[in-house]
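Of the protein chains in this complex, one is absent; all others appear in place.
For chain A:
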Amino acid sequence: MESNNAKPGLLCSPEASQSQRTLYPYVTGTSVVALKYKDGILMAADMGGSYGSTLRYKSVERMKPIGRHCLIGASGEISDFQEVLRYLDELTLNDNMCDDGNSLGPKEIHSYLTRVMYNRRNKFDPLWNSLVLGGVKNGQTYLGMVTMIGVNFEDNHVSTGFGNHLARPILRDEWHEDLSFEDGVKLLEKCMRVLLYRDRSAVNKLQIANITEEGVTISQPYSLRTFWGFSAFINPTPGAQ
């Protein structure tokens, strides 16, 4: 997949000539960071859609509510995320139409997404996303992640993309059980600030989503305060010599 897109017959897949696989992503979203707190899940993602190295779209909502109990966040190819949303829409529609008092919870949706991602990868036609799935159902909070090759796991805090490298260490040190809402938001903002400083495809316009037993709220977009008043920026010469 990472090689050329020349003669499809040379690759292992038998129907490679008919399949239209995502060979490389075009419009991508960067990291999503999420953690469990006392009442549910907090998830943060910026609103950038990069077209290669250009920060082309700056109002892309990369977190969406699913049904009554879940919140999904995605990094990677935005069009593939829209396709995932379509799959989930069909799934929840059929579930709603049964109208039997049951509804799909986060565990079920995570399981479904894992199967979808893994099976697509096996056909050499992946959905180029890392999905974060969080939710609360019947008092139980759940937070999980699926990558484009089908790796999936459940944890107390997850992050995708650059967040894996930059946000995970912060979360490992500072996350603890029963975080309050304010502490959770502060921790997420700390991670997002580091990502903003160090990830070139991050934009300073983010949303924080909160899901509890009552429902989902996705905040209005806002910006983090950054600090650039370092002496090395003001007077770079001494450091350069």
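One rule holds in what follows: contacts are C-beta pairs under 8 Å (C-beta built on N, C-alpha and C of every residue); 3 or more make two chains touch, one makes a residue touch a chain; residues count from 1.
Note that contacts and distances are computed from a predicted model.
Candidate names were "Proteasome subunit alpha type-3", "UDP-N-acetylglucosamine transferase subunit ALG14", "DNA-directed DNA polymerase" or "Snurportin-1", and the UniProt protein name of the unshown chain is "Proteasome subunit alpha type-3". Touching the omitted chain from chain A are residues 90, 93, 96-97, 99.
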